[in-house]
Structure formats: C-alpha cells, structure tokens
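On to chain A.
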Amino acid sequence: MKLKSLLLFLVGAFVFSIFSTAMAASGTIKIAYIDPLSGGFGDVGDAGQKHFQFMADKIKAEGGFLGGMNFEIVPFDNKISAKESLVQLKHAIDQGIRFITQGNGSSVAGALIEAVKKHNRRNPDKTVLYFNYAAVTPAFTQSKCDFWHFRFDAHVDMKIAAITDAIKDTPSIKKVYLLNQDYVFGHAVSAAAKKMLKVKRPDIKIVGDTFHPILKVKDFSPYVAKIRKSGAQAVITGNWGADMSLLGKGVNESGLKASFYTFYAGGLGTPSTMGKAMDGLRQVTEWHDNLSVEENRPFDQKFRKAYNDKFSNGGKAPWYYGRIRTMMEMLVKAFNKAGSTDPKAVAYALEGMEHTTYYGKVVMGRKDHQLLQPLYISRFTKTDGKMVKYDRENTGYGPTTEFKTDALDTATPSSCKMKRP
Partner candidate 1 sequence: MTNKIALNLVDVEKRFGETEIIRGVNLAVKRGERHAVIGPNGAGKSTVFNLISGYYPLTGGKIELNSQEINGLEPFQINRLGLCRSFQVTNLFAKMSVFENVRCALLWSEGYKYSFWHLMVRQKKLNKKAEEIIEQLNMSHRSKIPVGELSYAEQRTLEIGITVAGGADVILLDEPTAGMSKSETEQAVELMKFVSEGKTLIVVEHDMGVVFDLADRISVLVYGKIIATDTPDNIRNNKAVQEAYLGEEEEV
Partner candidate 2 sequence: MVKRYSVWIAAPVLLIVLPQIFDSGFAITMMSEMCIAIIFALSYNMLLGQGGMLSFGHAVFYGFGGFISIHAINLVTDDIIVIPLELIPLVGGIAGFFFAILLGYISTKKAGTTFALISLGLVELVVACVLLFPSFFGGEEGVSGDRMLDYSITGIGFGKGVEVFYLIAFWLMVATALMYLQTQTPLGRMANAVRDNPERTPFVGYNIHLVRFFQFALSGFFAGIAGGLLAINYEIVNSEMIGALASGHVLLMTYIGGVGHFFGPILGAVLYTFLHLTLVNITMAGQLYLGVLFIIIILWAPNGMAGILMVHQPVWRAGLFKELLPTYLMALGAGLVTFFGALILVEVNYHLSLSIEPDKPMQLFGVEFLANSWPPWLFSIALMAAGYFMLRPIIRKIGLKWDELTQVMQGGK
C-alpha cells in the first residue's frame, strides 16, 4: 500500500519537473510577480498584475532595454500567505528568475526580505533582487533595510508626513481623531500621526486613538458615534479594503461632517463598494485620476485611457498604481546603466537614481533604497467634466488635488545601516 503512494509521488514529481524545467527564453528578463491571485485579496493582486503587464507591453513596444531586451511578468499566486510566498520564491528561483516584485501584505514583504537576504548570502552565485511596490511598513527601509530590497511606495511615515503637512495648513482643524486597524500597520499610522502632529501643530488635540479589530467589524456606526462624540474635525485612518468601505458607508449614513484623511479610500475595489459614500473622503497617493487634467498632461491621459480600455473591465478597475509605471521606467534605466542583467549590478545602478515622471522628480534613496516621490492629498467629489473629469471605478466621484508635497520633502530620517556585498 505504501508502494502505491510512492508510485503516485513519483508520477507527480515527474509531471511537476516537466513544468519547472521550462527554460527562460533569451532576450527577456523575467520578473516574478508574487502576489495574491486567488482568495480574498485576489482582486488586488490581479489588478497589480495587469499594471505590470501593461508596462511590460509598453516597454516592449518602445524598443525594450539593453539593446532589445524585454520584461516578462511571471505571475505567482501566494494567496497572501508568507509561507506560500516563500515556496513561490523557490519556484521562481528554480526557473532562473532573478528579479521579484510584490506589494500586498507586510507579512509577505517581511518574509520575502528575510528570505531573499538569506538566499543571497547562502547562494552568492544566484542572487535575487526584490522590488516592493506597496508594502509600507517603515522598518523595511529603516531598521530592517536590506541591500536586495527596493521600495517604490512611500512608507507610512512619509504618507503621514504629507497628511500632517496638509493639516498644518488647515487652521480650522483643532481636534483630530485616529481610527486604525489593530495590527502593526495601524499602530504605525497612529504612532506617526501623533508624533508629527505634536511637532507641526502642538495646539491640536488628539481626541481619540482607537484601534478596531482588522476585517472583523461589520458595522462602523458605533465608531462613527464615538468620533462624533469626540467633536473631531479631522480623522486620520490607514484602513483598507472592507474596513475602509464599511467605515465610509457608516460615515456617509450618519451625516458626520469631519474631514477624513485616508490612505486607501481610492484603493482598488474600495470605491465601487462605497458608491456615494466616497463623497468628501481624502486620500494620499503618488498619482490620482485627475492629476493629468490639473497638470495638463495629455500624454498621461492617453496612457490612462489605453490601460483602462485594455484592462479596467469597463472602468471597474482603472489604473491606480502610478508608482508601478515609475518603477518599470526606472528599471529600464537601471538595466541600461548597469549594462548587465546581474541583480547586484542592477541594484547598484538603482541606488541614488533620479528619474523624472510627469509629476515631478523622484529619487531612489542611496542609503535606504526608499523611493522619494511627490505625494498628493486629493479629495473625492462628484465629477463635473472640468477639473474633476475622471471618476474612480464608475462611482461618479473623482479626486482633486488639495495639497502636494515634493519628493525631497517626504524624506524622513532613516536608521538604515545597510551591508553592501
């Protein structure tokens, strides 16, 4: 009977080895996209993959890099699990992939940073480079920074710096309420907000600092009642996904008039579940739908349209990650500059690289591998066909810029002590 199980195993392993020995076609650089493609976060990972695919196609159409090389995005579903991500990392390395990118989940990002670090130390001949496009725990480019990790998203402290700068310039705000998810990220948002408000606006009172269980709350009305009771004029929240949607709905229903400074009100899939509750919410992002209108960048409008026509599923999931475009453009430059496809050379090329996007200059931190980029605080209002030309996810509500921080102003002190190979 045991024999049978072994036979089964052998057959299985044989089938598997056929799949895994598919060799990389020459002339393409494979980037392993390790993100959730199924399960509860599948929609977010799916959208990210489309962004990368679109950029890879665009780069190919524009002639590629290093004399005609191209990117190939190889998706790996990690089901937003750290463990499965590590398995997929092994899988990617087996296929000869040397560059990986990931964004969703600090737990996954933390595990990947550690795993890549150990892998490169143990296999110096097969090094791997990791591009993080959305995991925002500050430590990743501070105390836990690593040579093999580059972050293209602004981390929590930087986003909070932008939000608090905006609040600094709004004298009517006297009381601020902090509402966040009860886990590492939420606590980081709260801590940063408290610290920075104290410096920038010592007169502001923090009237509430609440953490709610993550993805467990079905009805935010008690929290809304609490916020109303506190008399806060502004609320800062890092909530995402269903926690953002339900909070928005609760606020909208109760008619609470406070200003909501959020990280992810415009996050993928969130607006469509909120509908008219989008009205008046603010978000902090490096790009938003109407930036091209405000700054009069017709090419960017075309870019947005080209993506949405191809991938947005009738406008339901439009272009969102401005930074993925920045990242891919910078990678092209880095490969060209390095003149090689060796991860180490590419990493050195990326360090300190400056790049000009449609919305200003960005710089990849030389010391901590953290990208500095302009940040925008935008507010959602009904589209009017003029400045608020484009809406988000067919909701009829689109963002307009209220406040902008320049790239270099977003820099925060870093405790990174990086070891270089």
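By definition in this document, contacts are C-beta pairs under 8 Å (C-beta built on N, C-alpha and C of every residue); 3 or more make two chains touch, one makes a residue touch a chain; residues count from 1.
Selection criteria: all candidates are chains of the complex that A comes from, given by their letters.
Everything numeric here is computed off the predicted structure, so don't read it as measured data.
Colleague: If you had to name the candidate from 1 or 2 that touches chain A in this complex, which would it be?
Modeller: 2
Colleague: State the interface residues of chain A toward candidate 2 in the complex, per the touch definition above.
Modeller: 1-6, 8-9, 12-13, 15-17, 19-20, 37-39, 42, 46, 49-50, 53, 76-77, 79, 81-84, 86-88, 90-91, 93-94, 105-107, 110-111, 114-115, 118, 122, 137, 182-185, 213-214, 310-311
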